[in-house]
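One structure coming up, written as structure tokens, with questions to follow.
Note that one protein chain of the assembly has been removed; the remaining protein chains are unaltered in position.
A, B and C label the chains in the order they appear, each numbered from 1.
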Amino acid sequence: MALNDLDLTCRIGSAVLQNPVLTASGTFGYGQEYESFVNLHRLGAVVVKGISLAPRRGNPPPRVVETACGMLNAIGLENVGVERFLAEKLPYLRGMRATVIVNILGDSVEEYAALAGRLDEVAGLAAIEVNISCPNVKKGGVAFGTDPEMAAAVTQAVKGATRLPVIVKLSPNVTDVALMARAVEDAGADAVSLINTLLGMAIDSRTRRPRLANVVGGLSGPAIKPIALRMVWQVAKAVKIPVIGIGGIATAEDALEFLIAGASAIEVGTANFVNPRACEEILAGIGAYLEANKMTSLRELVGSLAI
Amino acid sequence: MALNDLDLTCRIGSAVLQNPVLTASGTFGYGQEYESFVNLHRLGAVVVKGISLAPRRGNPPPRVVETACGMLNAIGLENVGVERFLAEKLPYLRGMRATVIVNILGDSVEEYAALAGRLDEVAGLAAIEVNISCPNVKKGGVAFGTDPEMAAAVTQAVKGATRLPVIVKLSPNVTDVALMARAVEDAGADAVSLINTLLGMAIDSRTRRPRLANVVGGLSGPAIKPIALRMVWQVAKAVKIPVIGIGGIATAEDALEFLIAGASAIEVGTANFVNPRACEEILAGIGAYLEANKMTSLRELVGSLAI
Amino acid sequence: MPPYQLKAQIIRAETLAPDLYRLTFLAPDLAAEAKPGQFVMLRVGEGADPLLRRPFSIHQVTASGWVQVLIKVVGKGTRLLATLALGQTVDVVGPLGNRFSLHTSHHICLVGGGVGIAPLYFLARELQRSNPPAAVVPLLGARTAAELRPLADDFVALGLTPRLATDDGTLGHHGLVIAHLSELMATPAPWIVYCCGPYPMMRAVAKICREQGWACQVSLETMMACGLAACLGCAVPAADLAGPYKHVCKDGPVFGAEEVAWL
Partner (left out) sequence: MPPYQLKAQIIRAETLAPDLYRLTFLAPDLAAEAKPGQFVMLRVGEGADPLLRRPFSIHQVTASGWVQVLIKVVGKGTRLLATLALGQTVDVVGPLGNRFSLHTSHHICLVGGGVGIAPLYFLARELQRSNPPAAVVPLLGARTAAELRPLADDFVALGLTPRLATDDGTLGHHGLVIAHLSELMATPAPWIVYCCGPYPMMRAVAKICREQGWACQVSLETMMACGLAACLGCAVPAADLAGPYKHVCKDGPVFGAEEVAWL
């Protein structure tokens, strides 16, 4: 039987990604760390570790702890800073012909805008993903991602500073994630991605101390998949811009659930730690599913949930 | 060596429970279901399946689905109604000398108040637990538990209708759970319990249909423990009333984490399905820990987290 | 007092066909109480994934306290159970649920499909043990001969003559086991039909029985979280669609075909 040509492309603002399998920020380093396992140029995009204006040293250890079907991390946004990223990390990704999305973070609206402006000068980036799960230092440390107005302000500032497509990455630690999504859509976001980690905690009952030096950390992995999927479904119904699904995706099966729920693309996070080939396997599995279900385009699958 | 007499009691308003191990509503039936496995009179309390004024048939099946280290349920609050509960279920629990806490739910503030009033007439109940994760039918279905004012209104109405201690059971599907806790504390709650289930979803990629007939359901089990523990810690810092910890508790180790984080008592939920003896084992384990750590009273442990 | 919970020693672990396993474990109290139609909840693995116990019909019990279940591998839980070996233990809760109600005065027909045969064999054993009814006719179907033969042989060993059917025609009738049911119509009533298998099969059998005026008992499957009547997860719609749901782990798994809705 003749094989169909599958159209796996997906559109994020003006960017067209060759397929919907992306890496989640902070779980794939700057790409090179996975060169032995994944053909970087075959991915929809490599979303790099969150970058700030200045380098950050992050939180003291212990920074990670395993939980039931998940893990908590309190890395504290350690990163090399935007200049060293551009000088030392980006050239490698370019050399590998990887599609690159830069994840950015800041303490203030101004810092986000400055980062977006700096990246706008750089050739060959596909998009910017804005991590708004960071504390707004000027507003007493309330996370940008838990307040619709602050989230909109960041979005607007970033949009004003770059011509690159802007993906706003939503926090799940909110009452109404659809409200947040609409707020950033109205502020000009080209897409939303979700979910970032859920705030969690673990205690060592022997020492009666928190297992993370930072006390609380972000929960990720298969444990959170049902919550992530519900939020993606809610958001996909609420906005017109593309939605990128994230949270506990470890297999093609998982990815398909998000696509069916309405995600145009997905990001693979914690699964990269467990199975460094996860992204490639998921990509292969999505193709096989489309073929088996006689679909020729990813778009037939996206949002195909029958209720 | 002489064994210490352990003081495991904990106080919820005017009620003194003999120990901190309770069953979580909806996971232990009306108690009798576990008579082969657990000595009901040895538990801190049996919190029964949520009761409404009129019987409810609940949601169509499928109602439960397993997820990674957890499960989703959309039982839809099926219950026999308060009158049949009092006539058919409560006498058994009384006969077993179980300490009984009745979990109540309603569509409106008035319904909650009417239930509390009806239970106030009944002898031998230890407390009422108010499930506010229910949709407020008059407010377009927004859950009482996601709005501080609605939560306070329910609390006030229930307090006004009964002399029994009132525990308000908080929803985790909020941005700021401490805010919710303070709202119900200010409205007169004698204690708070948390967390109820997190809203989640699962999709069958083969049929492209939701795995639950209700589309979304409540996530419970070990997967949610880190989130529950973080919320309990936040709430225990924010309020003066006792906090009852719930969420993914399956072992004494888990229970200890919640007590150390500041919970005065804990409820065991999904674990009852997996290990019908879970409550008894957890109770034994807490005692052993106190003994091993040369503590003579549960109060030495509660909130002993060293940061 | 039943139900019991125990870590039961595995006495025998058999592979009957690819993806079809038979597990025998030692659980004397459970065995002494078990009735045909009842089930057990088995814990799967050691960790929290998979989390929930899995329900399995009791296939047979012995006076020596052995309990047997048939396991068809359909997912990760059954796959893990299939790897259990002699000398290991399995954590079991049971016996649970109600039982087939016996009517030895009738002509009895047992209609089983796939692992749905499991509880019917227990029933057949019980029927043959005490004063056997005039006729016990097993109609057994499966995908293929490899799966059906070992199960059917056990009925033969009881002195019964099962009529067989396979989807691929490798044993007995080529097609649905229901085909054999029409043969009964020619014979003197009243028949009582005990049925367990895939939902479409049970629905079809229920329909034929209703038309013929035969009594029919079916053993239903649903998702179950507890098996103990605590979670209310195992609801199925009752014949009276507006009435309360039935709960498979408590009101069932055996129902009169007329009690439940066939959707």
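Going forward, a contact is a pair of C-beta atoms (placed from the backbone, for glycine too) under 8 Å apart; a residue touches a chain by one contact, two chains touch by 3 or more.
Treat the numbers as computed from the prediction; the structure is a model and nothing was measured.
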Visible chains in contact with the missing one: A, B, C
Candidate in contact with the missing chain, chosen from A:Gly58, A:Gly188, A:Gly287 or A:Gly303: A:Gly58
Of A:Tyr34, A:Tyr112, A:Trp233 or A:Tyr289, the one touching the omitted chain in the full complex: A:Tyr34
Selected residue (touches chain absent from view) among A:Cys69, A:Leu105 or A:Leu283: A:Cys69
Contact footprint on subunit C, counting only the chain that is left out: 45-50, 76, 80
Hidden partner interface residues of subunit B, rising order: 68-69, 222
Footprint left on subunit A by the chain that the document does not show: 26-29, 33-37, 49, 55, 57-58, 60-66, 68-71, 73, 75, 78, 221-223, 250, 270, 272-274, 276-277
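The rule is short, and it goes like this: only the chains that are shown with their structure count from here on.
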Chain closest to the middle, measuring from C-alpha centroids that were averaged per chain: B
Chain whose mean Cα position lies farthest from subunit A: C
Interchain centroid distance [CA atoms averaged], subunit A/subunit B, Å: 34
Residue numbers of subunit B (touch at least two other chains): 68-70, 221-223
Per-residue overlap in subunit C, given as positions that touch at least 2 other chains: 48-49
